[in-house]
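Every protein chain except one is present and positioned as in the full complex.
Now for subunit A:
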Amino acid sequence: MILEARNISFRYGEKSREILKDFSLKAESTERVGLVAPSGFGKTTLCKILSGYEKPDSGQVLLDGKPLDFYGSYCPVQLIWQHPEQAINPRLRMKSVLEEGDNVSPDLIKRLGIEADWMNRFPAELSGGEMQRFCIARALGQRTQFLLADEISTMLDLITQSQIWHFLMDETEKRKIGMIVVSHSPELLEKVCTRIVDLQKE
């Protein structure tokens, strides 16, 4: 599958500055593309557009040549957010958080190191690393074809980072899911990605 952003322009509201201007990007499902740019450049905005949370003012997001709406109620492009604690409903128990995903396989949950005992807890009873594991599981439902990772590991300790990235590389390779990875760490992108795009040089 190919995920493509074609000539995208975007601004938040009439008066704000134009964050993305005529931006294009193409990624294949065999790739893990790393995105590098200074903060405020629009990386998170781009992720939100690519996964259908925001509509671009002009331009198109296409998955295999078709707009995201074509794929029905479940968006095959899933985003893992930077702050897991802000991406989870604080009033839901963790097992209900997982039910928001698309039939997440129990095996995947186990391989992510999520323990059975965590399922009945509320988000406030988990650490950031534990919560992020749930967010990753939720994003890796059956119909997911593309995964966007927006700085998903900066708030985690190095061992947890390494655990999570090894899992993601393994899983996406096995299921032929493409990845777009946003990070400020060149060393990390070097280890994880198959290709790195510097937005500033585009």
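Methods note: a contact is a pair of C-beta atoms (placed from the backbone, for glycine too) under 8 Å apart; a residue touches a chain by one contact, two chains touch by 3 or more; residues count from 1.
In this section, contacts and distances are computed from a predicted model.
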Missing subunit (named according to UniProt) among the choices "Nickel import system ATP-binding protein NikD", "Electron transfer flavoprotein subunit alpha", "NADH-quinone oxidoreductase subunit N" or "ABC-type dipeptide transporter": "Nickel import system ATP-binding protein NikD"
Candidate in contact with the missing chain, chosen from A:Pro67, A:Pro106 or A:Pro186: A:Pro186
Residue of A:Ala37, A:Leu62 or A:Leu92 in touch with the missing chain, whole complex considered: A:Ala37
Touching the absent chain when the full complex is considered, from A:Ser51, A:Gln82, A:Thr144 or A:Thr172: A:Gln82
Residues from subunit A at the interface with the omitted partner, ascending: 16, 36-41, 44, 82, 113, 115, 117, 126-130, 151, 154-163, 165-166, 184-188, 190-191
